[in-house]
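One protein chain omitted, others in place.
Chain naming follows the written order as A, B and C, and within any one chain the residues start at number 1.
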Amino acid sequence: MSNQTYPRKPDLTKIRPYGDTLDDGKVQLSFTLPVPAGPEAYEAAKRLVLMMGLEDPSVVSMQAVDPTMTFFIMYGACTKTVDYTSIYVPRSEFTVMEMGEVDDLIETEFGRELTIVGACTGTDAHTVGIDAIMNMKGFNGHYGLERYRMINAINMGAQVPNEVLVARAIEEKADAILVSQVVTQKNLHIMTLTNLIEILEAEGLRGKMVVAVGGPRITHDLATELGFDAGFSVGSYAEDVASFVVQELIRRRDAQ
Amino acid sequence: MSNQTYPRKPDLTKIRPYGDTLDDGKVQLSFTLPVPAGPEAYEAAKRLVLMMGLEDPSVVSMQAVDPTMTFFIMYGACTKTVDYTSIYVPRSEFTVMEMGEVDDLIETEFGRELTIVGACTGTDAHTVGIDAIMNMKGFNGHYGLERYRMINAINMGAQVPNEVLVARAIEEKADAILVSQVVTQKNLHIMTLTNLIEILEAEGLRGKMVVAVGGPRITHDLATELGFDAGFSVGSYAEDVASFVVQELIRRRDAQ
Amino acid sequence: MQITIDTAKVAYGRELASRIAKPMLDYFRSHSTLATERAALRLYGVDGVDDAGVPWPNRVVDALAAQDKLNRGASYWLGHAAIATGKSTQDAAIALAEGQVDLDAPIPEREITAWADATAERLLNELLAKRRERKATRDRLNVGPKPWRYLIVATGNIYEDVPQAVAAARAGADIIAVIRSTGQSLIDFVPYGTTTEGTGGTYATGGNFKLMREALDEVGEELGRYIQLTNYASGLCMPEITALAAQEGLDMLLNDAMYGILFRDINIFRTLCDQYFSRLICGATDIIINTGEDNYLTTADAFEQGHTVLASQFINENFALAAGMPPRLMGLGHAFEMNPRTENGLMYEIAMAQLVRQVFPEAPLKYMPPTKHITGDIFQAHAHNALFNLVSVLTHQEIHLIGILTEAIHTPFASDRFMALTNTNYVFNYAKDMGAELDFKEDGIVANRAREVLDRSIELLEEVDRMGLVEAIGKGVFADVKRAPDGGKGYHGVFARSADYLNPFMTRLERLNHVEAMR
Partner (left out) sequence: MQITIDTAKVAYGRELASRIAKPMLDYFRSHSTLATERAALRLYGVDGVDDAGVPWPNRVVDALAAQDKLNRGASYWLGHAAIATGKSTQDAAIALAEGQVDLDAPIPEREITAWADATAERLLNELLAKRRERKATRDRLNVGPKPWRYLIVATGNIYEDVPQAVAAARAGADIIAVIRSTGQSLIDFVPYGTTTEGTGGTYATGGNFKLMREALDEVGEELGRYIQLTNYASGLCMPEITALAAQEGLDMLLNDAMYGILFRDINIFRTLCDQYFSRLICGATDIIINTGEDNYLTTADAFEQGHTVLASQFINENFALAAGMPPRLMGLGHAFEMNPRTENGLMYEIAMAQLVRQVFPEAPLKYMPPTKHITGDIFQAHAHNALFNLVSVLTHQEIHLIGILTEAIHTPFASDRFMALTNTNYVFNYAKDMGAELDFKEDGIVANRAREVLDRSIELLEEVDRMGLVEAIGKGVFADVKRAPDGGKGYHGVFARSADYLNPFMTRLERLNHVEAMR
């Protein structure tokens, strides 16, 4: 009954969400409106979704959270498309190496231990992320920086004021600073991170040390925008940042 | 530290989604893009959500469904608002009465049993909805039409062709026809429902019988648009449609 | 887990079921149907459609029926045509359909029988060899551990179904079911080729089966895990679809006359006859059947009517035994359909699942997820499915239909399937061995419920035995649905076999499955 070729391929210059048919545009949404549940609320929800450029908005669930608020679950078909081929996301240019390779590279290139100071800064008390990167035992079976033969890893823990971190980095003649930021509410992390870069610049240290940041809501994009050399997120391990730091230090040395 | 008045009230002419702060606009979305998971897919998802008019799009989960598809869960802040005060949703104008009241009303107003023929039409095989309305035992403790003293309820079951339904309605001199539509894929229900109205009009019966439709994806709006007198959805019971039918029949009689 | 139940009662239930099935067995051994004859033709290799898209098996059978020749069996006339025309089977069939064969031409019956027999033997051996080959692949690659993760694809378009099925397999599915297009069970022919325009599902056709089978074989090799394929054989074309499934390498089939009767209003006699031939094929070609008792609980209340499921399983088991199927091929169906607002509902679900497990210890039970009480609240549906997953792994169910969070909304999106699998994989692993070391109080809610369901199912079987199956169905005993013996679709297609009726495939399958010995 059909002569269709198999399988169908998406047009990458115009990608759309995919429900069960290519380009059907299907999107699921949920939100609360501050009005009582009822036909008018139902209609309001549909209009809102229409305004988002979704066709055939369909309310699949309307529940009263309380007499003044209504929770909606909806579906709609997105009419917008994205040109995937035009997207270029800059990445930190480095190759991920294993622990042994990193150590060997440090040894041959620098012939000395690198010092890396790390902390979870500001009022942020989440240590698990920075510990996962720095502590001996590491995370998910990936050893942390303390385990690296050629890295002197100093983990200052959490709630570390930027000033204290920078002072320590100076004292230890650090090659790199690593910070972790987990709490992002009210953009707390942006403030803390921006402040660190300002301090480093004021001290004339920004060019001298590699500075990287990580956390579940950090992207490489955001990090570089804020003046960091790299950003790391969920699923990164010690070898990622170690590889980056060494290769960046080599690059900078060679550039001189 | 604050002089805010309590509690804050939404501006009903400009309602927006409510996450945890009035007018924060927070919306949750999920969808799949037909591209491999990675930084470009991440960026594509953000751009798409931006195009929907949502600010601060944030990818909270990006998972590879398989090497060619990526599933996203996102949040964003909706900048659009809806004027809730301007929304007028037409409803079928009737008062919901209890079974006894309906029976009494039929008795005083018509002095005879009303005949109502019902079916789940077309290829749709879902009987539970129409049974909930028509069968003796009803649904969720609400008796069905068969139980009504003054209603002669004829439930033809499911998969009933429109022609067969109409023939039966003529034969029984029905006062009303009730149809149920559950399967809505590829707008099957629209086709089946439109066809019924066409048949009724061709037979010159449209004005003579009250015709209502129900089903989980039916709205009163849609029903009237398709030429029905009313539409019923999730959460309706026999007394709803019975009240409507009687009151509509009275209205029509009085209008003559 | 083990609940103390009276094994004598279970044995008594089986005895009642065999008494109930008996009159039907006699009936469908003396009757045949349009679909059964078409299935025989398909087994002979008759395939394809005419210019109007009508399948040749239909054309042949309809032509024979028009000439009142069908009660001798289509196989007989195919033999006649083959000898008369000297053409290939397919061309002989076409000639037969086109009225180009003189049915009164004097061809010795022995010659026809010989041709029909020999051809059936050769083709059946070829089919069984192909099935053995498939079994070897299955053994080599291995199927995943049980409960098997069963996922549906249902886009309506086989070309969309395939990549989605492959994605599901990669995410952990063990079984792929391609849901049929709405209403296919009511059409009295099997569409041909690959199809793209189904509603609510994709047409079951030989071409679609082949395409999906190839894709799953390929991804199975990639994954080092054999992916089973299933489809729907209930409805007016039950034995034909079974024949196609056997030919195209399917591993399972939804196959249940009771489902067709109750939920599709298919005539009782028609579909029970068809089911007999269909199950003969399944038994010989190692196809696991899935029965549809789970559906009862989508119309009737799961708490009130749980026992009707068990009673029907007893009957269904007996119909499968009558076709010589071993218990290991009986995917008896049941479901997790208790109202989520039921106090202690989880305990009743465990009781039911464990009871069925103990009553049918060898059957690869098919366990359906919650559907009826799933609403558009997809989040809550996911929580609901988590408990379903838990009960399945605790009570050692085998064919686990994965609950989909958008059940109340649409046939699943690729992402819905992905999320549902994530949920299932989590629970199956997180509670892997829990069933083995858990027990319930001897006189508690769970144990008492299991015993109550067993007792009530026995009572029901006694009642059905008293009035007869056909009358019981007429009274709405199962799923609150009533069906008249002469009502429903397809009754016109049932006919009495003549004394010289010929169907060599049936005869051989009966022999292979040791059905003769059982009479």
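FYI, a residue touches a chain if its C-beta (ideal position, glycine included) is under 8 Å from a C-beta of that chain, and two chains touch if they have at least 3 such contacts.
Values in this document were obtained by computation on a predicted structure and should not be read as measured data.
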Worksheet item: Which chains here would be touched by the one that got left out?
Response: A, B, C
Worksheet item: Which of these, C:66, C:129 or C:434, touches the one chain of the complex that we don't see?
Response: C:434
Discussion item. In the whole complex, not just what's shown, which of A:51, A:96, A:183 or A:197 touches the removed chain?
Written reply: A:183
Practice prompt. Return the single residue from C:385, C:411 or C:457 that touches the missing chain.
Written response: C:385
Discussion item. Considering the whole complex, not just the chains shown, which residues of subunit A touch the missing one?
Written reply: 30-32, 63, 65-69, 71, 123-125, 127-128, 131, 157-159, 183, 185-186, 188, 216, 234
Response to the item:
Even though one chain is not shown, subunit B touches it at residues 1-2, 4-8, 18-22, 26, 28, 30, 59-61, 63, 73, 75
Response to the item:
Note that subunit C touches the chain not displayed via residues 340-347, 377-380, 382-387, 390, 405, 419, 422-423, 426-427, 429-434, 436-441, 444-446
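We take it that only the chains that are shown with their structure count from here on.
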Response to the item:
CA centroids of subunit A and subunit C: separation to the nearest Å works out as 50
Worksheet item: Taking each chain's centre as the mean of its CA atoms, how far is subunit A from subunit B in angstrom?
Response: 42
Worksheet item: Which integer distance in Å separates the CA centroid of subunit B from that of subunit C?
Response: 34
Worksheet item: Where does subunit C touch two or more other chains at once, residue-wise?
Response: 163, 375, 408, 410-411, 413-415
Worksheet item: Touching two or more other chains, which residues of subunit B qualify?
Response: 30-32, 69
